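As you look at this complex, bear in mind that one protein chain is not there, while each of the others sits in place.
Chain naming follows the written order as A and B, and within any one chain the residues start at number 1.
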Amino acid sequence: MTAATSLRTGPSTALLLTAGTLMLVGLALLPRFIVPYQTVLITYGLVMAIAALGFNLLLGYTGLLSFGHSAYFGAGAYAVAFIARDLGVHSMELCILGGLLGTLLVAALFGFVCVRHTRIFFGILTLALSQVLWSLAFKFFWVTGGTDGIRVDSAKLSLLGGLIDFKAAGSYQRFVISYYYYVLALFALATVVMWIIVHSPFGKALQAIRDNETRARFVGVRVTRYRWVAFMISGAFAGLAGILWVPLNGLTTPDILYWPFSGELVFMTVLGGFRTFSGPIVGAMVFNYLKTYAVASTEYWQMLLGTVLVLLILVLPAGIIGTLARLTARR
Amino acid sequence: MALLETIKLKRYFGDTRAVDNVDLTIAEREFVSLVGPNGAGKTSLINVISALLRPDSGRIMFMGRDITHASVTERVRAGIARSFQLVNVFDDLSSFDNVALAIFSREGKTAHLGALAHRDHAVGLEADKVLEQFGLAGKRAVIARDLAQGERKLLDVALAYALRPRLLFLDEPTSGVSTRDKGQIMDTIASVVRGEGITAVIVEHDMDVVFKYSDRIVVMAQGAILAQGTPDEIRANDQVAMVLLGTSGKDAFARKE
Partner (left out) sequence: MSSTILIIQLLNALFYAAVLFLIAAGLSLIYGVMRIVNLAHGSLYALGAYISAWAVGGAASAAALDQLGLAGMLLLLPVGAIAIALLGALIEPTLLRPFYRRPEEYHLLVTFGLLMILEDLMKFLFGGTPLNAGTIMDRMGSIGIGRLLYPTYNLFVIAIGLFAALGLWWFIYRTRFGVILRATSQDRRMASALGINVSRVYVEAFAIGCFMAGLGGAVVVPAQAAILGMGVEALVLAFVVVVIGGLGSLEGAFIGALIVSLVRTAGIQFFPEIELAVLYLIATAVLLVRPTGLFGRA
């Protein structure tokens, strides 16, 4: 993929660090000033930001557009649902571990198959495989609950190895606040981890593969293998997002495995700017608000979002952060 | 022992004999020029040796090992590197990042996910040194896409060189470059290559360049080796002159003033 210009799109590291720290502090203080509903909304945004961050490792840094990332988000979500329902495990940490394991298995398998191809065939392959999972969740209703899905009761969960639980009265408020900080911490961790990865020699190799696959080979980089690793990391991030999403949503259904959900993930990444590091984060948060308010204001929110997407691609293909970077660089 | 040896190497494209029974030997530290008219099979030969193409039959021996079926990355690790006729660099990375990547790859560091690239001072120093050797030090931070054509060509060569190969193939390193820059580019390449004793095989069309720098010249035509020898021997070879220039005689290769 090529950017429209060859500017190093994206703010400098110092700027990112400052902005990031400020944002983190701001986010940490926020719950004091807003109603619980808004806190829940931001939590959703942070969860999707983790997914978008992971997704962009493949798109922005490795040059692979996956239209099937719903598979890994869903794998994480359903894994938690199964662990909670069938194994009776309610420790969030164990759910995360188990969920990540399940997601990694799926991502490793699907990724192994998909990375042998590029461009449109890669995209169709990812879509087809995610549909396999969707159809299984849809049809095997006696295991997955079919379209009704599986409920996961947040009141039964415990955070930090049982330190925080929600069995007492008035728990919902406590859950909202505690879970917010829990997700915020994991979001910060995920961001730092991803930042290190894309700035590592491995990350540089991925960008080289994105820019020129042939030359990357001729510099000694094992292209297919590296794509596979990137795929698994990307899937793991999406899976973590799905894992964190389930207690918030209280329910997991086949909808999150259905391919239009993958499309939403692409949408939010492009909205923020897929050629920047922070773009996907911003895009996910903005999309989250966009969708929530669209759904609240009109029955035809899909049309609204669709129009936004089309206009976005026509007018601002570099996304929010990408365009901002370009504007500030020109000065 | 020869560094590289091809034995009856063949690659056909239907009826076209791109590489026709080629027995080529390259000795260590040689500076060989591969010449011939368009379609002679020079690039195809390099493509087969560097694994971009699979041979139909024949063998390739490198440092005594049979690498006929080795993959691209295996050959790179064995010590064969190449540059490309149509510039092949990492367009969205800076010159520095381009070269640094080659070094990271060589050192096996590209597998490191947890370390920050710009903190690796050893790699950074070496990348800067390479850039300087190729006259690109001033363009360190420039994105490859924004470099001038001649600079991009040099970067292409620098990438291959940064791998510290035993054998370097350069496919028309001065093509597409203005005549004024050609000499400078070749001087740079030749001084780096000779200075470090790297074995080099260069595909070239400019006979002045070829005669000035080569230890040995290999002339190809229609997929096969027509003749090979020192510049003087080739200069005196009428058959070669005929194939390359369309005329022959002892002044065929003299520069027309």
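One rule holds in what follows: a residue touches a chain if its C-beta (ideal position, glycine included) is under 8 Å from a C-beta of that chain, and two chains touch if they have at least 3 such contacts.
Every value quoted in this text rests on a predicted model; they were computed, and no experiment measured them.
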Contacts of the hidden chain among displayed chains: A
Which residue of A:T39, A:N56, A:Q131 or A:T191 touches the chain not shown here: A:Q131
Contact partner of the left-out chain, one of A:A107, A:V270 or A:I321: A:V270
Contact footprint on chain A, counting only the chain that is left out: 1-2, 59, 65, 67, 113, 116-117, 119-121, 123-125, 127-129, 131-132, 135-136, 138-140, 258-260, 263, 266-267, 270, 299-310, 313-314, 317
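In the analysis below, only the chains that are shown with their structure count from here on.
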Averaged-CA centre spacing for the pair chain B and chain A, given as whole angstrom: 44
Chain B contact footprint on chain A (complex, rising order): 2-3, 6-8, 196-197, 199-205, 207-208, 210-212, 214-222, 226
Sites on chain B touched by chain A in the complex: 50, 52, 72-73, 76-77, 81-82, 84, 88-94, 97, 100-102, 104-106, 109-118, 120, 143, 145-146, 159-160, 163
